[in-house]
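With one protein chain withheld, the remaining protein chains of the complex are depicted in position.
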Amino acid sequence: MRLLFCGDVVGRSGRDAIVAHLPGLRRDLKLDFVIVNGENAASGFGVTEKICKQFFDHGADVVSGGNHSWDQRDCMVYINNENRLLRPLNYPEGAPGRGAALYEVPGGRKIMVMNAMGRVFMDPLDDPFAAISKILDRYKMGQQGLSAVVVDFHGEATSEKMAMGHFLDGKVSLVVGTHTHVPTADHTVLPNGTAYQSDVGMTGDYDSVIGMKKEVPVARFTKKLPTERMSPAVGEATLCALYIETDDTTGLATRVEPVRVGGRLSQTIPRVD
Amino acid sequence: MRLLFCGDVVGRSGRDAIVAHLPGLRRDLKLDFVIVNGENAASGFGVTEKICKQFFDHGADVVSGGNHSWDQRDCMVYINNENRLLRPLNYPEGAPGRGAALYEVPGGRKIMVMNAMGRVFMDPLDDPFAAISKILDRYKMGQQGLSAVVVDFHGEATSEKMAMGHFLDGKVSLVVGTHTHVPTADHTVLPNGTAYQSDVGMTGDYDSVIGMKKEVPVARFTKKLPTERMSPAVGEATLCALYIETDDTTGLATRVEPVRVGGRLSQTIPRVD
Amino acid sequence: MRLLFCGDVVGRSGRDAIVAHLPGLRRDLKLDFVIVNGENAASGFGVTEKICKQFFDHGADVVSGGNHSWDQRDCMVYINNENRLLRPLNYPEGAPGRGAALYEVPGGRKIMVMNAMGRVFMDPLDDPFAAISKILDRYKMGQQGLSAVVVDFHGEATSEKMAMGHFLDGKVSLVVGTHTHVPTADHTVLPNGTAYQSDVGMTGDYDSVIGMKKEVPVARFTKKLPTERMSPAVGEATLCALYIETDDTTGLATRVEPVRVGGRLSQTIPRVD
Partner (left out) sequence: MRLLFCGDVVGRSGRDAIVAHLPGLRRDLKLDFVIVNGENAASGFGVTEKICKQFFDHGADVVSGGNHSWDQRDCMVYINNENRLLRPLNYPEGAPGRGAALYEVPGGRKIMVMNAMGRVFMDPLDDPFAAISKILDRYKMGQQGLSAVVVDFHGEATSEKMAMGHFLDGKVSLVVGTHTHVPTADHTVLPNGTAYQSDVGMTGDYDSVIGMKKEVPVARFTKKLPTERMSPAVGEATLCALYIETDDTTGLATRVEPVRVGGRLSQTIPRVD
């Protein structure tokens, strides 16, 4: 299976990059399934029904979330009705929506996508290691048509992310980090066959502070006084993503490569036959 | 000027990578000056006189530090006598050693190297933005033979690192992050001419949790019980570094490229004439 | 029922206070049940079998814990065999010991004691609110001989502790905070009948920094350099406790008063007929 995971889309600039580049990537990379983290798509804070639909229309199969999942209140209703929108699975019982779901992939295949949130340097939710394990007890790659499992691990600390990668190594197709808004250069296939990258980076304008216009956050760090609200930077975004190929029988990864298109970051697109 | 900055060397595996690769890189990349972050070189915790000398013997001009600077107690004496060993400059007054120093570069040039520590998700020190500013008030690139200024910003949060990059953009040659032990793929020259990378990554074994054997940290995250002490992973390390070229007159960066040699990460070495 | 809850016993000085004062308090206050938080009893770090037995011999019925529960490794075996030793209930599944248990009280009555850990400014465990709720779904005061429920909520933030008090108000006899090592003066019976105190304070020497000899922690705060290991202060301890009376039929609190005996703090002992 050919999969693409696009990192946190930030604001209009990020959305424009999805619209401009994702359809072509879907076609050129012959993608079977595409996941987009959308937690910052609406002015940097949350996502809306309208934006999700825009993503679905331009090549996304699933939109995942993070600590900003609830920033747009309407979304708390929409997420109950839209199976393709995920939020971290380790929220308390009773939270709207779902944190993991099974999706059909052409060719009679199935993929499970999970979204979980780390706890180091973040608002504490329930144990993401235990929560994912519990699901994997029931769903095993290579059984009942389950061809791939992708985990969007939304977290801050590299230690927790690398620990999650090793914890799931061999049990899922991909553990990909989100939330720091900077792509890491450590994409790899772990020893037991799981693809891994500590953070996929944002799809946003990198002449910024994690996607936001730089003046306001710089002032906050230096003056420690209240400032105006932060808003997304408006320069051209870099679409940051991870491309992986998996073996449909085992679910394990056979290839992993970063994607960076547009904007200020160095450009890279995998070559696919 | 041609500069190389090597990220946090972790344990024996990391030191072996420095010994194996740095002399060749120094020669092939025609480097004028090399900085190595050594805060994890001694079994993952701190650095020693012996290790510093090994680094100096194999191509390093300066060894910088971080939150682990004091893990090896002998170092608190050594650092007072070794001008080439830095610790973060925003420690309280009276801390041993120094956080910034001027060094001679062949050709009558001078370079200033600063080491500062971030405060987001870290033990709070004094304001690194103010501390660096205060030094830059006295030392300006292009004046009195000062050809370059490098800032090793040791921090966790991408927001604080990007803010520091923009805060210093145009005033220093390079702001390079350390501490997360994972290289980021956002190396760039900022709009006003400062080279920037959120984190250069560790020089260590990436089949690990931030350089440590993976079993112990995974157990800590999942069981939340005490474990044996962590120790560095022993597989082959990837030397992670950032290569930059600067204009000796302005001090600004004209080129920035990542370096990854050996071990598990994807390999890259700049081409230099 | 007459209950006493003694706060975190710190080191020898704290243990001496338990030995010196608890038997007399048990007799004079005509106590039916006594709980002692012992997480710092062994040199400030954890508790041992020997110390637990000393507490049981001097009037304690149950010893509860906290983030230091595992500091003494032998305790990880002992706790499996000693039903009267508790650790926070929101540790991951599979942790040694138990976080809640039922005990017999003379007169055919039963008391449940729970130990839970907060998550604000602490190492994140699973949701303590949900974990306690789940137990209370099965055990209700006034049913099946359950005369009282005591919750030792081990946490840092007053906001989380007050929230827990209100969350459980009317459902348990007492929510008492531990961990900060300073008694609060907000003992009260909440509107629905639950006794509450944000923190009961330590049983330790208050001429100290949270029970530890003051020189070392002061040096850490001011110098930010490594110091020798902290050790408990050796001056006379103040036994800090909370005394409550409950209605055996409803389990609700009818009286709540602080206890401070010995050492430097202002002294107070409830008058009991």
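Should a chain be cited, it is by its letter among A, B and C, assigned in written order, with residues numbered from 1 in that chain.
Going forward, contacts are C-beta pairs under 8 Å (C-beta built on N, C-alpha and C of every residue); 3 or more make two chains touch, one makes a residue touch a chain.
Being a predicted model, the structure only gives us computed values, none of them experimental.
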{"item": "Hidden-chain contact residue, picked from the options A:70, A:153 or A:206", "value": "A:70"}
{"item": "Interface with the undisplayed chain - residues on chain B", "value": "92-93, 119-120, 124-127, 130"}
{"item": "Hidden partner chain, residues of chain C it touches", "value": "121, 127, 129-130, 156-160, 162-164, 166-167, 180-188, 190-191, 198-199, 201, 206-210, 214, 217-218, 221-222, 258, 260, 264-266"}
{"item": "Residue ranges of chain A at the interface with the undisplayed chain", "value": "70-71, 73, 76, 91-92, 94-96, 123, 125, 222-226"}
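The criterion applied here is as follows: only the chains that are shown with their structure count from here on.
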{"item": "Distance between the centres, which are taken as Cα means, of chain B and chain A, whole angstrom", "value": "29"}
{"item": "Mean-CA-position distance for chain C and chain B (Å)", "value": "46"}
{"item": "Contacts with 2+ other chains: residues of chain C", "value": "92, 125"}
